[in-house]
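Removed from the display is one protein chain of the complex; every other protein chain stays in position.
Our next item is subunit A:
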Amino acid sequence: MKKRGRVFKFGDNVDTDVIIPARYLNTSDPKELAKHCMEDIDAEFAFKVKKDDIIVADKNFGCGSSREHAPISIKASGVSCVIASTFARIFYRNSFNIGLPILECEEAAKDIDAGDEIEVDFSSGEIFNLTKNKTYRAQPLPEFMQEIINKDGLINYISKDKDV
């Protein structure tokens, strides 16, 4: 599976409170959440982001609460993938579980700039920067996680295992 898009760049420790502030958590409607995605770190984000765009950030992306609303708001905003040096662990599993692919790659996180056009291949872990004509290598995803992404999340993944 491959994704290609334009990059929004963020720094270290982007927490779930800035990804989707708690004042909007009285709903779980993805479209509503998408309207406020990244609002407290970049008030313009929700207006600027287009389908398939990619978020690139430094370390510990998604730290803070377990709110799945965070990856949901990112996914619903059209973002196709998040790349960071490291992710906070709950955000990491939540993203896979809802079918938002994410990759850890320090080299890519350091080198990629805002506005770069990049392409990500999840099975090989390869990230290609079309703007800079450079390739970075992340760990490929374990097979069962690729499978979860292919099924667009854990729920479909589990449902398929159950005899109906």
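Quick notes on this structure:
Throughout what follows, contacts are C-beta pairs under 8 Å (C-beta built on N, C-alpha and C of every residue); 3 or more make two chains touch, one makes a residue touch a chain; residues count from 1.
In the analysis below, contacts and distances are computed from a predicted model.
Set against the options "3-isopropylmalate dehydratase large subunit", "2-oxoisovalerate dehydrogenase subunit beta", "Cation:proton antiporter" or "Aspartyl/glutamyl-tRNA(Asn/Gln) amidotransferase subunit B", the UniProt name belonging to the omitted chain is "3-isopropylmalate dehydratase large subunit". One of A:K35, A:K59 or A:K134 touches the chain omitted from the figure, and that residue is A:K59. The chain not displayed touches subunit A at residues 13, 15, 17-18, 21-23, 25-28, 40-41, 59-60, 63-69, 71-72, 86, 88-90, 93-94, 97-98, 142, 144, 153-155, 158-159, 162, 164.
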